[in-house]
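With one protein chain withheld, the remaining protein chains of the complex are depicted in position.
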Amino acid sequence: MTSFHTVGIIGKQRDEPQFGAVLQRLMAHLHRRDVAVLVDACSASQARAAGLDCDQPWALAALGQTCDLIIVVGGDGTLLQAARDLANHAVPLVGINLGRLGFLVDISPCHIEDRLDQILRGEYESDRRALIETRMDGGAEIGCALNDVVLHKWNSMRMIEFETYIDGCFVNAQRSDGLIVATPTGSTAYALSGGGPLIHPGLDALLLVPICPHTLSNRPLVVPGASCIEIRICQFEPEHVRLTCDGQFDLPLAADTPIRITRGDQQVTLLHPPGHDHYGILRAKLGWSGHPQSGQPC
Amino acid sequence: MTSFHTVGIIGKQRDEPQFGAVLQRLMAHLHRRDVAVLVDACSASQARAAGLDCDQPWALAALGQTCDLIIVVGGDGTLLQAARDLANHAVPLVGINLGRLGFLVDISPCHIEDRLDQILRGEYESDRRALIETRMDGGAEIGCALNDVVLHKWNSMRMIEFETYIDGCFVNAQRSDGLIVATPTGSTAYALSGGGPLIHPGLDALLLVPICPHTLSNRPLVVPGASCIEIRICQFEPEHVRLTCDGQFDLPLAADTPIRITRGDQQVTLLHPPGHDHYGILRAKLGWSGHPQSGQPC
Amino acid sequence: MTSFHTVGIIGKQRDEPQFGAVLQRLMAHLHRRDVAVLVDACSASQARAAGLDCDQPWALAALGQTCDLIIVVGGDGTLLQAARDLANHAVPLVGINLGRLGFLVDISPCHIEDRLDQILRGEYESDRRALIETRMDGGAEIGCALNDVVLHKWNSMRMIEFETYIDGCFVNAQRSDGLIVATPTGSTAYALSGGGPLIHPGLDALLLVPICPHTLSNRPLVVPGASCIEIRICQFEPEHVRLTCDGQFDLPLAADTPIRITRGDQQVTLLHPPGHDHYGILRAKLGWSGHPQSGQPC
Partner (left out) sequence: MTSFHTVGIIGKQRDEPQFGAVLQRLMAHLHRRDVAVLVDACSASQARAAGLDCDQPWALAALGQTCDLIIVVGGDGTLLQAARDLANHAVPLVGINLGRLGFLVDISPCHIEDRLDQILRGEYESDRRALIETRMDGGAEIGCALNDVVLHKWNSMRMIEFETYIDGCFVNAQRSDGLIVATPTGSTAYALSGGGPLIHPGLDALLLVPICPHTLSNRPLVVPGASCIEIRICQFEPEHVRLTCDGQFDLPLAADTPIRITRGDQQVTLLHPPGHDHYGILRAKLGWSGHPQSGQPC
């Protein structure tokens, strides 16, 4: 009756009061549907704290290999983390938010059972999102991100100077607080605060947003997803420049070593219940107007 | 020796002092290369004013059918016009500017002979640009544009209200001075003044930029090129709203008739001499910094 | 017991369903407080439509001369209009909104009686707002505005070109869709949509916001309130450029005649109940965050 026989649950690292209750409903409902449930360490500890009967926690890689589906419970940050951790696995993800709609975790705890049943019955929309990866010139991959890779000044008040190349072509030299290289997924995150446009997740593109650039005409750039973006830092001072992936950790940089950022081959697959409404989420999160007056098309 | 045997020349409608001299060099050089030269009415009149020997002028459609290559002499506006006029013809275009570099007319009059020889020898880069077309719901095409289709308030101080749909999904209702729907080519034109990003011409995308929107979170949107954009005007007052293509003419609108804007099937092919540098043009036009200090990579 | 013995009521021109009920409560309460009530034509007609007993309507100028206080019922637009109409009179204004908080009409219909009693008892905050006026070079005043004077393209797709001078000094020549010259009051209106900053109403300043300027570094300017702003239109085409005051009417322009815009000597005085919170209104209207979490200072 379902193609999902083994479902993993990944939880948010920081405590949320409602996490226990959500976990309980989730586990109970999955058991009711005869689905095997595996949990990560975080969910296991939350489950036990909530007095739930719970198996041993699984490592993420093992979850990725074993599960047909993974349910992420938390905020967008929790799902970003899970997507990066499972980037080498094909398992699809479903996001349940803990009360506040996210761009990525779009299922409300109110509707867990109904939405889950739809997905278990195969009624869902599949939404593939590209990750980007960054590496030093010629080196191994050093990080991947679902939202953005950000070069930024660090431990310093002074703008940094760097040159940008796209597919080997020199773009410009700029002085700014840094550069955000974002996926369409990341266009609603830090890139938006930096003045970037909203990019539809179905578009194969990368977005470059300079952070507080000295030159006012240094506007955001949108380039084909297959582009190779290269950044060369002028006057490299290791303590004053950082590179981060999804804002979570920073990567070692070296003098005279260009940074290469490309859309990776890896994708994460998000499943949404039927009727998923990308623009509805934008309207809710950004305070856009819905239909005027009557709620009907004018 | 060349695959271009018959070359058309299309000129700028308004007088430019140097047009005669450019035309003379152009025609002389093409004759020297044994290429047949056909001119449009505007070029013919300029040629005669400059005392040049010149055949009868050709209608644009006839130029489009007969020529292997068309040289457009003027500014970006001249090339935009030629691209729209020749949208149903496959003939490639080359743009020569009359002194000021354009985003589209990138050959300087100083280098006419050399650049032309390169192109006639088959040494060129081919650059295909999508056009967008707009039609009323269910109706015939009513306009095409290489830069943008713009809905805007007209004859009025009051913002207009409209709803936007993409591929049938409701996006939002907005009050603003209007909406720019631009191609990547148009992202350096009016859309840029309206706050939009720069989009690489190789990306198959459409750009929506609200003009002075009442809601500050109504940011520019970038969507896949194959999207169908539909605009429904609320409280339609025919004298207070207009739709234009490349800023040149306006289209009749009717109450209760959504406007549909799509990337058309038609493309225009621009030829550039080898070494064409898209970002170099952006740097020159937008005042971006080149390589710092020495002119060498840092 | 009150220094306000004669109170005028000015109403919104377009029908609002709740206007009758608000008017009834307002008139009943003022009579209860032994205050004479005079109404404008609009309020009189609404009052009669609501079956209220109502004296003959008064002309605005007569209201301005006769009343100690004028209550404006409607939206910000109603108050803008009243402020312009009464610019030559010293009478203070109070704004009651018809259900949606305005930047200027800040008293909710829910609290009419309480707020009115506070004001009648002399418990209020007085808030003086400058108007700006515009005149042709050497000519008579041709318009005044509480929000903004806007020069803009009209009946045309093409940007207009004009030069700006401040206190006789050349500022720049620009191509754009127009220029907004706003008071601090107007900084929350059209100027905000155009990208301008928010200016505190207590600052004696004028704000210049270019509308979609061709040059990206043409940023908004804030200048001293006593500045004389002069605009000279290049290539004046009377049908393609307009000047409006508060977006409500347009003014005749003539070739070769600079436009002068200055803060006028006139001010309008708004009265607010005690505890008026300018930033609270900004938070409510712009969707800013209040105190995080607990509602307490962090």
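Couple of notes before you dig in:
Each chain carries a letter (A, B and C) given by its place in the written order, and its residues are counted from 1.
As a convention for this text, a residue touches a chain if its C-beta (ideal position, glycine included) is under 8 Å from a C-beta of that chain, and two chains touch if they have at least 3 such contacts.
Please read these numbers as outputs of a predicted model, since none were measured by experiment.
The chain not shown here makes contact, within the complete complex, with A, B, C.
When you scan B:Arg175, B:Arg219, B:Arg232 or B:His278 for touch with the missing chain, the hit is B:Arg219.
Screening C:Cys110, C:Ala140 or C:Cys169 for touch with the missing chain picks out C:Cys169.
Of the listed positions C:Pro197, C:Pro238, C:Pro252 or C:Pro274, the one in contact with the omitted chain in the full complex is C:Pro197. Residue C:Glu161 is the one among C:Asp68, C:Asp85, C:Glu161 or C:Asp250 that touches the chain not shown.
Summarising the interface, subunit A meets the missing chain with residues 150, 152, 154-155, 157-159, 176-177, 190, 192-195, 211-214, 216, 242, 244, 247-248, 250, 286.
Although one chain is not shown, part of subunit B still touches it, namely residues 216-217, 219, 287.
Residue positions on subunit C in contact with the hidden chain: 161, 163, 166, 169-175, 187, 192, 196-200, 202-203, 205, 207, 215, 217-224, 227, 232-235, 277-280, 282-283, 286-292, 297-298, in rising order.
The rule is simple: only the chains that are shown with their structure count from here on.
Separation between the centroids of subunit A and subunit B, computed from CA atoms only, is 37 Å. Taking each chain's centre as the mean of its C-alpha atoms, subunit A lies 45 Å from subunit C. Centroid to centroid, with C-alpha atoms defining each point, subunit B and subunit C lie 42 Å apart.
Contact with two or more other chains is made by residues 192, 286 of subunit B.
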